[in-house]
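As you look at this complex, bear in mind that one protein chain is not there, while each of the others sits in place.
The chains carry the letters A, B, C and D, assigned in the order they are written, with residues numbered from 1 in each.
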Amino acid sequence: MKILLSNSSPQPIYEQILRQVRTQILAGDLKEGEALPSIRKLAQTLQISVITTKRAYDELEREGLIDTVGGKGTFVASPNAEFLREKRVRAVEEHLSKAIAEAHGSAIPPKELRRMFELLLEADHE
Amino acid sequence: MLLELLRRDLRLHWGSLVVPILILGMGLGAVVMADEGTRLTGLILETSFLIPMLPVIIHQRESAKGTLGDLLVLPVSRAAVVRLRYAEVLFFTGGLLLLAHAAVWVELSVAARHPIPMSVMSRDQFLGVGVLLIFWFAYPMPLFLGWGMKGLVVGYGSLITLVVTLAMTETDLHRFIDASMARPVAMALVLAGLFTLSYLLSLKFFSRRDF
Amino acid sequence: MANLLELRNLSKSHGAFNLRDVDLAVPAGTITGLIGANGAGKSTLLKLVLGLLPLDGGEIRLFGEDARLGGARLRQRIGFVQESPTLFPLLRVDELGEVVAPFYPRWDRATYRRICDAFELPRKTAFARLSQGSRMKAALALALSHEAELLLLDEPTSGLDPLMRRDLLDLLLEVIQDEGRAVLFSTHITSDLERVADHVAILKAGRLVLAGAKDDLLESWALVRGGEELLEGPLKDRCRGGERTELGLTLLCEGAGSLASLLPDGALQERPSLEDLVYFHDRGKESLCAR
Amino acid sequence: MSSPLLRIDGLAKRFPEFELKSVSFGLPAGLLMGLIGPNGAGKTTLLKAILGLVKPDAGMITFQGRDLAREGAALRARIAYVSDEPKFMPGVRLRTLKEVHASFFPAWDEARWKSLMADFGLDPQNKSDTLSLGQRTRFALTLALSRDAELLVLDEPTTGLDPAFRRELLARLAATLDDRRAILFSTHITSDLEVRADLVTLLRDGEVVFSHSQDALRDSWGVVKGGLDLLETDGSNGFQGLRTNAHGFEGLTDDVESARRRYEGRALVERASLEDILVLLGRRRPEGKPHAA
Partner (left out) sequence: MRPLIRMAWATSRRLLLLMSPLLAFYLALMVVHQVTKRGTDIPAIAFTCMFMLIIVSTFQGLTFDVEGFMASLPVTRAQLVRTKYLLSFLGLLAGLALTLAVAGLAHALAPGRAAAPTPEELRSAVALALVDAFGLFAFLPFVHAFEPSRGILAFSLAAILALAASLAGWGLDGAADLFRFFQRVLAQPAPALGLIGGLLAFGLLSLSLSTWAYARRSF
């Protein structure tokens, strides 16, 4: 399992772990049922706090990507790809609708919201 | 520069000088009460084992407390520090001689109830002090300045064993002492020569030492 | 997770350093960092836990027991490193191990040797002739070789170079691989804590000013940089300290999540480092954020 | 740059346990130079050689163009030094210690000393043996900063000082710099230098690894973070230092631009902090590895 932590990026450490493990599971680099290091072992290797690794693992578990079997450790969950993709799509829709509600709240017309969305998309691509 | 260094030593180390000066005071008291003839000599011999050790006590306290670095970081050269130690021994010994004369003069005047001419030390007594200075200061000092505590232990250690063996075997030194006393000028020159040699050796050893 | 150490309104006046109503818990399996200015009472706190100083007020519960009753027995389960350790100056590093071993039933000679070698300690040199960094490493080796459940380290990183600090952090992380053990260590080098500390406690003038999980703490506070206009808006009552320089104002504000709406335009919001938190908290509070 | 205020050429010193092998670098006026390096690299010996406490086996140190070996005493009037464990004669009041110290420096600034003592929270009436390590360092700093010294040589002055005071101290030191003065500042806490140091000299194993401006350093040195598979395919010869763990490797490179081109998209390439450089370079130079001059 490859995890590279950057200390100059604005993203907090637990989010970097979350993102990198998620992409490796979705891309299939981490096979179903494969064992992951315990939160303590990962904290020791990456030299970070146990609470940070625990938070990343909890998030991954909530997204159904991994599950922790009491006493035996943490393993990559057995998702069918379809169920996972659909879960991801629903999560993205949720964020978008929250953004729309926020726009209403601060009286931003839909046209301006669409333009902001385009701008953010381009920025993300560079 | 020497004056500032002397003032520094007095202000920082007066504490460690109190004890020796106390002993000096007791020595004075004992001698003043001693009988007439041996007064001055007794005093000088008795305390001048202590006087040459004062600069060593100061220097050792400075290095034991780790403040020697502070001294050497000041805008003073290694030579200035060595000059300080050698000047101090002359300063303290001179002080001792003046004190001794004053004590004896006061005691005699009080006893005679009128001021009497100061009795100046005889030539032999002066040379006696000189010899003590050489043995008890000039000999161990270069070893001490060059190698610190180890040097001091070797210096004084060798001196003590010499004194003890002489005492145990009761060898007779009188013949040698009378011969040298007979030629005072030559002896004074020899003593001065030894003193300067010791200064030069100290300079050489102290300058190349790391702190 | 049981708490290995609990301090309940601890107070102590010890000359210039005193502590007032300190409450702190060190849960098992975690590393807790203790930060504070010189003389804030960090060493006093650690010495109280160890029974080196008599307690004035409050209670200390060690492994669930009252520390005052079982002091000596409880100390068998603690590894302690003093600020600048003196130990036995005349003894050699290997002799130190031999002398301390009989005091601890679970002493492990192999661990002591392994840690000494890992720290590149010359085993045959007298303790007094070691450098400040090596003296600290020797004291750490002693504290880590009897399977102590609770490690109390008073500024173990002072005098160590970054490489050696990284090795020390590795050792501490290895200690808490066993969930029954915990580490409480005070340090001035907050970048070490930023990496590995689970919980952080900040002491100022004897009072516990801030305490909690490190990540939560860093995420709930924000540094806001801007001009004088920062002080006019509603931001003022969220501010707990700050600094005015010729470049402008820096304010430390609480509730980072909901700050965005209060920011005047052109103001910048950043995540504080632990050092920022310690530096700015209560700084210039009267002049800048008086409510 | 004008001829350096302090120049060190081929300084060598052999000790039983370690050795300084021909150290050379220059420190121009107006700048603060950070001196970093692992324990036992020879930093303290180097600083002591500048102050004449240690006699070098070879090499020359010149200050304002004058040879320190010959004119040490006179030049020390313009150089101030704070050692890593300042010691004072016990049982003496701080005021007396100051008076004794000041008597050697005609350019002593009494008003400045008083204000520094107040700022550093020290009472002149205190006895020297009641001070903690932090307080002893602060007092040594008041002595060093209260006279017209043109070169400040500070050996790990920040150990034992809390983060707030360190930040103030660095700001105050930087404020004293002008085109006649310079500061040589050795420390293990590299975060202090990241903000304030103009130049950085790294000493390792008794040799200078580099002596650059901090900006040049930050632009040229970088850390490549990649997966272990990448290490197999590309090998690690391009790296000055390497550390691996179960989840990847961190490689130190002194040419970050070419590293960015080489590892585009395959690995994370970031600027190296001073701590990264120190940790990844390790303690001793691996045999046969050339240095980046």
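A few remarks follow.
We take it that contacts are C-beta pairs under 8 Å (C-beta built on N, C-alpha and C of every residue); 3 or more make two chains touch, one makes a residue touch a chain.
This structure is a prediction, so every number in the text was calculated from the model and none was measured.
Among the displayed chains, contact with the absent chain in the complete complex occurs for C.
Touch with the chain omitted from the figure is made, among C:Phe63, C:Phe80 or C:Phe185, by C:Phe80. The hidden chain makes contact, of the residues C:Ala72, C:Ala110 or C:Leu247, with C:Ala72. Across C:Asp21, C:Glu95 or C:Glu243, the single residue that touches the chain missing here is C:Glu95. Residues of chain C in contact with the chain left out of this view: 14, 47, 50-54, 71-76, 80, 82, 85-91, 95, 98-100, 102-104.
Please note the rule applied: only the chains that are shown with their structure count from here on.
Looking at B-D alongside A-D, one finds more C-beta pairs in contact between the chains of B-D. Chain centres here are Cα means. That of chain A falls 32 Å from that of chain C.
Among the residues of chain C, those touching two or more other chains are numbered 166.
Along chain B, no residue makes contact with two or more other chains. The touching residues of chain D, when paired with chain A in their complex, are 225-229, 245-248, 267-268, 270-271, 273. Those residues of chain C that touch chain D in the shared complex are 35-40, 83-84, 131-134, 155, 158-166, 188-191, 275, 278-279, 283. The touching residues of chain A, when paired with chain D in their complex, are 1-8, 37, 42, 45-46.
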